[in-house]
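With one protein chain withheld, the remaining protein chains of the complex are depicted in position.
This part shows chain A:
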Amino acid sequence: MYSSPPPTPFFNIADITLWTLDPMLKKRDDFEDMLEERRNSSDLRYALKCYTPVLYKGLTPCKVSELKQMVLQSDQLGYVITQVSKEKGVTSDEVTGEAAAILEEMAQRLQLSTVRFFAFTLSKVFKTLFRSICINEEGLQRLQQAIHNHPVVLLPSHRSYMDFLLMSYILYTYDLALPVIAAGMDFMGMKVVGEMLRMSGAFFIRRSFGGDKLYWAVFSEYVKIMLKNGYAPVEFFLEGTRSRTAKSLTPKLGLLNIVMDPFLKGEVFDISLVPVSISYERTLEEALYARELLGVPKPKESTSGLFKARKILSEDYGSIHVYFGQPVSVRSLAESRVNRSQFNLIPRHIPTRPSEEILSFVNDSAYRLVRAQEENMVLKPWVLLAFVLLQKQAAEEKQGTALDELTEQAVWLRDLSRQYGAFLHWPDHIPPSEVVSSSLSLHRGLVRISEGRAVVILSCASYRNQALNVFIRPALLASAIHTAASNRKQEIYNSFSFLRNMFSNEFILCPGATVQDFEEACYLLVKTGTLQINQQEVLITERGHRTLAFLTSVLDPFLQGYQVVCRFLCEQDGLTEKQFIPAVRKFIIKHLLTGRLRYTEVLSSDLQKNALAALIRLGAVQKIKGNNYCFNVFPSEARNRGL
C-alpha cells in the first residue's frame, strides 16, 4: 500500500473554530451592473471622460522609456550581463544590447488614448454580447485603498481571452489605476491587435525560456521594478493559461515568486495580492474548448481569426460576474512562515535559487489564492442543472427528463450547495421551475445532451466543473467511505488521503493539507446531517444516503477515467509522449462504444494528461529520457495501487 503520515492528532469536531470552516458564515459583497449606465449614456463621452485614478502613495511618476532604462541599469541585470558575457566570451555591450532587445520585445507601452479606444469599442461589444456585467463595488473600494497603500498584484481567474480586456475596462470605468498585464507571446502573432494590447498595458513573455538566464533576469527585473515603484498594479494569471475545463488549474509559481521577492528582500514594506473571480454565464470559447479537449487543434491567434469570430456577436452570453476579493498582504502570509533574514548575507542583486522554505511558502500561497478565486466564483442555476443532466446522461436515461423532476433535483442541489458555501446566484423570488426553464433556454445548444454528442457533453461538463470546488472535499470523503473496507475513521482517512493524492493534479488540493481537507469535509457532512462521527467510527445517517450517492457520483467520472487510463497503460510496453493522447483516445472510444465505459467526458485530453501526470508523480509510470520520451509502465505496481 502507500505510506502516509497518520493524521496528527486526530481531530475533534468541537475543536475546530467554526468561522474558519463554516462556509455559510462567509460574508460577500453585493453586485452592481456596470453596463446599466453604459446603456443609458453616451459611450463616446464615457471613453473621453476625465480619468484621474488614485495612485500609490510612494510613486515617483516615470515614463515608459525611463522604466526601461531603470531595468537596463539595475544591479541585478548588470550582474547577469557580466556573467553571461564571461560565459559566452562576448563583450558585455553585446549582451546589454541583447537585453535591450529582449526588453523591447517584452515591454508594455501603456497609453491612455488606446485605453479610451478600447473603452469605446468594448462598451459597444459588451452591450451586444452580455446582459450585464456585475461588479462588487465594495471590492473596488478596497482595491483603491490597497493601490494607495502598497504595490498591488491583481490575480484574476482565467477562463477566457476576454479576461484581461475586461479587467482593464472595469478599472478604467471605476477610475482605478490601469494595470500592466503579463501576456503570452502568442498574442504577438496578431500584429495590429498585439501592438494595441501593448498600448493598453500588456507586456509579453515567451512561453518557455527555461535555461535563458538573461531572459529571466530582464523579465523578473522588469516586473519587479514596475511593482516596487508602484508604477501600476501588475496583473497576471496564476493559472498561467486559460482553463479549458472551467476547473481551476494548478497554479504556476514563477511570476508569483517574482512579485513576492521585493517583499521578502525588504525592498517594499508590503505587497497586496488581490484575487479576482470572473464568472461567465457562458464563455465565448465554450465550443472551442470542448473541441480542443477532443483533439481538434486550437486555432492560432490571428487578426483574421478574430474577424471570423465576430459571428459570436449575434449570440446571447448572459451575464458576467466579477468579484474583487479581499486583498491579501504578502507580509501577513509570510509572518511566522518565512525567515526573511536568510537574505542578509548575500548582496540582494545576485540571483539565487529560492530555498525550499521559500518555494513551499510560494506554493502554499498560490493554492490559497486560487482557492480564494474559486470561493468567489458566482454559480448560475445552469451549473447545477449541468450536474443533474450529466448524471442522468451517464445513467443512460435516454428518453429525456421531465421538467418537474429536473426542477426538484435542481432545488435539492441548490440547498446542498448553499450549505457547502457556494456563491450561488439563484433568483429566489422567481419560481424554481421558471429559473430552470430560463436557464435551459440560454443554453439551448447544450440541452440536447441525451444525444450524447461529445462536444456537447464536454461543454456541459465544463459548466458542471465550475462548482466542483464546492463539492470536491465532501466528494472525496464520500468516495473514501465508499471504498474503505470498514467504517473505521482511520481507514476512511487513509483512503481519503489516497484519493486526494491521486487527484491532486486534477483539482486544487494544496499539498500537505490532507488533514485540514479531511476535517473540512467531515465538518460539512456532519453539519448537514449526512454523517455522524464518533471517536472511532463514521456512520451514515438515514437521510445521508441521497447526499452521499450524489457526492460519489461527482467523483465517479474522474475515478473511471483514471482507471481507463491505467488499464490502457497496463497494456502498453512503453510509448512516447506524443503517442499517448491519440492512443489513449482510441482506447477510450473503443470502451465507450462497447458500453464498458459510461462517461463520454473521459475523452477530455485534460483528464488524460492529468491522470498520466499523477501516475508519474506516484511512481507507477516512469518517464525515461532517451531519443524521445518513453513511458515505462510498471503494470503490476499500478495494479497494486488499487487501480
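Assume a contact is a pair of C-beta atoms (placed from the backbone, for glycine too) under 8 Å apart; a residue touches a chain by one contact, two chains touch by 3 or more; residues count from 1.
Please note the rule applied: contacts and distances are computed from a predicted model.
Chemist: I want to check something: the complex is missing a chain, and I'd like its UniProt protein name from "Coatomer subunit delta", "Thioredoxin domain-containing protein", "Alkylglycerone-phosphate synthase" or "adenine phosphoribosyltransferase".
Modeler: Hidden chain identified via UniProt as "Alkylglycerone-phosphate synthase".
Chemist: Which of these touches the unseen chain: A:97, A:266 or A:619?
Modeler: A:266
Chemist: Looking beyond the chains shown, say which of A:131, A:252, A:348 or A:425 touches the absent one.
Modeler: A:348
Chemist: Residues on chain A that touch the omitted chain in the whole complex?
Modeler: Against the missing chain, chain A presents residues 266-267, 269-270, 339-341, 343-344, 347-348.
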